[in-house]
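First the structure, in the form of structure tokens, and then the observations on it.
Missing here: one protein chain of the complex. Every other protein chain is in place.
The block that comes next holds chain A.
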Amino acid sequence: MELIVAVLLTVTTAATPLLLAAMGELVVERSGVLNLGVEGMIVVGAVVAFAMAQISGNPYLGALCGALAGCAFSLLFGFLSLTLVTNQVATGLALTILGLGLSGMIGENFVGQPGVQLEPIAIPLLSSLPLVGPLVFNQDIIFYLSILSVVGVSWFLFRTRIGLQLRAIGDSHGSAHALGISVIKTRYLAVMFGGVCAGLAGAQLSLVYTPQWVENMSAGRGWIALALVVFASWRPLRVLAGAYLFGAVTIGQLHAQALGFGIPSQFLSALPYLATIIVLVLISRNRRLTLMNTPASLGQSFVPDR
């Protein structure tokens, strides 16, 4: 039992940054904007969170600053792609490259320092439940926020008026504009939300996952989050399923190796990607539903014609 809890705990730790970053990107893409800078925002969030936590000694302040840094970084993307109408793909890629370089520079003096950790917060009563107690109700703040983000985003997108407007903009920004919805403003807000989520995901890496700063510590997680959004056909619950599946298979394959089953490790390393793609493609095989959920003006720049 204890072993199961220990293993599942590592799964939640591995899945949380993916879930958060993907949930942010989902909202961004639902509004019709493709931000390929997730990796860059995560890594900037990670370094700023670590640096601020080190300087202040308070990991919560660190996490907050990480989220704000992700947000500020996403605003740069917003300004270029929404206001100056640059190509979204190129701008996003540039953001990732900039983020990786910039974070290395900011973090140079923090490499190798033992970090402060975000400690778990036990929720009274609930945390003493067997299995789910330690797993769901005795976690760090970023884990709670990641779960909250799934509930919040689902509710926001499909149960609120402004969520509907955001989806309308993503499907046809011209029509939405004609209806008097502010396309640029809404997209700015969506991009900023994506930045906050990615920044928090980064803070999770440097304050919970491995409480330290090392260059390139995002190690491609931003790209996995991007892929999750597409393979989950822009549905929040599927993103949740995808992120946890990916986390579970990642951890599972390490255990399989340690148990010495003799399966080639290169195959096992590829397994999380394969399993996640296969499962998400299978659950998204209904073409009509998938088309309905795909933001039709994804990646297209918008210039108001009047």
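Keep this in mind: a contact is a pair of C-beta atoms (placed from the backbone, for glycine too) under 8 Å apart; a residue touches a chain by one contact, two chains touch by 3 or more; residues count from 1.
The rule is short, and it goes like this: contacts and distances are computed from a predicted model.
The chain not displayed here is annotated in its UniProt record as "BMP family ABC transporter substrate-binding protein", chosen from "Electron transfer flavoprotein beta subunit", "Cytochrome bc1 complex cytochrome b subunit", "BMP family ABC transporter substrate-binding protein" or "Protein ImuA".
Contact with the chain that does not appear here is found for just one residue of A:124, A:180 or A:264, A:264. Only one residue in the set A:58, A:172, A:212 or A:300 touches the chain that does not appear here, and it is A:212. Taking the complete complex into account, A:14 is the one of A:14, A:48, A:68 or A:280 that touches the chain left out. For chain A, the residues touching the chain absent from view are 3, 6-7, 10, 14, 93, 97, 100-101, 104, 108, 111-114, 205, 209-212, 214-217, 219, 221, 250-251, 254-255, 257-260, 262, 264-266, 269.
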